[in-house]
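Sharing a structure with you now.
With one protein chain held back, the other chains of the complex are shown just where they sit.
Labels run A and B following the written order; every chain starts at residue 1.
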Amino acid sequence: MSAILLIAVPLLAAFLSIMMKKLSSYVLLAVGIFNVVLLLILPDGFVRIGEFNQPLGINLLLDTYSRIALLLLNSLILVITYLNLKSYKTYGTILLLALAGLNGLVLTNDLFNFFVFLEISGIAAYLITTSNKKPRSTFHYLMLGAVGSSLFLFGVIILYAMYGTLNMVGMIRLIQANGNYKEVILPFTLMFIGLGVEAKLLPFNSWVKGVLGNSNTLSGPMIASVYAGSMSFVLGRLITNLFDFQGSLLTVVTIILAVGILAGDLMAFASTKTREILLFSSVAQASIIALLFVNGIIIWAVYLIIANALSKTVMFLVINKATKDIGSDESQDLRGLFIKNILVGVTFTLATLSVMGLPLLVGFKIKLAFLTGLADANHIWLIAIILIASVIEGIYFVRLLVKLWYKGDKEINVSYNFSFKTVFVIIALALLVFGTYSTPLSYLDNSIDTVMEEVNNG
Amino acid sequence: MIQYAAIILFVFGLYGLFTNKNVIKMIISLNVMEVGLNIFIISIGFNSDPNSIAPIISSTNQLSSVFVDPLPQALVLTAIVIGVGTTALGLAIAKNIYKTYNTFELDEMEESA
Partner (left out) sequence: MKNIFGFLISVTLGVFIILALANTDAFPEFGSANTDNRVSSQYLIEDNVNDIGSGNIVTAIVVGYRGFDTLGEVTVLFISALGVAFMLSSPKQERLDLKFRPNFMLRVGSKILFGIILVTSFYIILHGHLTPGGGFPGGAIIASSVLLLYLADDKFRSNIKSFKILEGVAGSLFVIIGLLGLVLATYFLQNFLPAGNIGELLSAGIIPIIYILIGLKVGSEIAGIVDNFLTEEESA
């Protein structure tokens, strides 16, 4: 049993499933369950591919950080597939390939392999967004994604020319030994821009509005929680270990991220379409997560990624199902949605309150912890920006919730079937339970990312 | 130097992608950008020693000769194929765009609901 099975089995299933198209979604469910079970029994450590030693071949790294990311991804894909089994049957093969690509992205320890899996996941994402039936937004996403990956590859090649290896642990060792920081500013900038396109950081995220603004119950949660979560995890791993932001580059990156937080929340405030409000809030949260990684607050950034992925799944599923039944997503047209769906309304409200960071929910504990961490490092103006952004966030979310709970002019009839409601209840309970009883959260700390340990010990 | 030419090609492709409004021309600019990137990758491995040869061992080349770097060539193989995949997908989306909006110019497409 080795970690390579997490990638090889979905690939094999995908290659076989084009010959039996009708069963592809069920194969996906079986593979998802297999992956989750496998993750619980695998040991930590490096996995070699082929029998070659570290600089010669490729290897994968499974440690606590990757394990948390993989558990989150695999279970979310399993849940989303199960909920969309009837309506989006033909997407089984594409989702299997997305599963394999995202697993490989989180596990790999080699920079060129990272690029290849980034492309696999990217192309799977473009195909998932074709379910929105908006070819213009998909085309825009494809162009931006291709430019981003090319810039990333450019950076990786410059690093290879300078240091002669493509292995992440080996390269970090060589960069630290070399010590001349100014030489690596160019490749790090290019790689950061390349990943920033996929991770929705500010100047490069013009694709988000088109893709998520027209989403449905399959593409909405997939792009907004699964892809966003995994891209944040890998961006965090690269930022903490490889990119060592110092000096003027650190200032530039911090300003870009801070502007991203404010701009995201302001654009959400200015919009009246529900899906746009949710997606701009995702953009702002992605910038906050990147900011926390840059400042070294790893464990709370990881918890924030998990909390966001879970909350946004609930929120996007509720709104997308309602939009499909009613036909429009203007918040005017969705007034009174929760009058007949009280359970769904309660879970949606709990998820929203967790994103805003109100007490009794896990969002509050996370926000408190990372603001304390930032205060310890004396970043007062960053705390001020996050607090201002939270106030704006509070205003637009409360405005949305008021519209959804109180009756409008017309009667709205949207029904959620039993499996949807079960998922909502489980996630909302998790957010509530960890909000009140949060001692398990402090069992893990910043040492879950063991790449630097390997660099120093190897 | 060929590396300058490769970077200039990359920049041309990027400029074309920003300023063109025709879907097919955007795909072609993306291809120009990728060609520039691939040439840059190959040029990393070049050794201008007059004795250096391609890394193939046969009855005429022995192992002790000076070889050029084989790794960038392997990376470029993968990068070219990935570029082909992305272009094919882009052209299929372009065909869908034409079916939906009846034009290839991004300016002329009105926002249909």
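Some notes on this structure:
The rule is simple: contacts are C-beta pairs under 8 Å (C-beta built on N, C-alpha and C of every residue); 3 or more make two chains touch, one makes a residue touch a chain.
Keep in mind it's a predicted model, so treat the numbers as computed, not measured.
For chain A, the list of residues touching the undisplayed chain reads 2, 4, 8, 11-12, 14-16, 18-19, 48-52, 55-58, 90, 93-94, 97, 100-101, 104, 112-113, 116-117, 119-120, 123-124, 126-127, 130, 154, 158, 160-166, 178, 180, 183, 185-186. Considering the complete assembly, chain B touches the hidden chain via residues 1-4, 7-8, 10-12, 14-15, 18-19, 43-48, 54-59, 63, 67-71, 73-74, 77-78, 81-82, 84-86, 88-89, 91-93, 95-96.
Definition applied: only the chains that are shown with their structure count from here on.
The distance from the centre of chain A to the centre of chain B, with each centre set as the mean of the Cα atoms, comes to 29 Å. Only residues 10, 14, 17, 23, 26, 30, 33-34, 37, 40-41, 44, 71-72, 75, 78-79, 82, 85-86, 89-90, 93-94, 96-97, 100-101, 106, 109 of chain B touch chain A when the two sit together in their complex. On the side of chain A, the complex with chain B involves touching residues 112, 116, 119, 123, 126-127, 130, 135-136, 138-139, 142-143, 146-147, 149-150, 153-154, 157, 160-161, 166.
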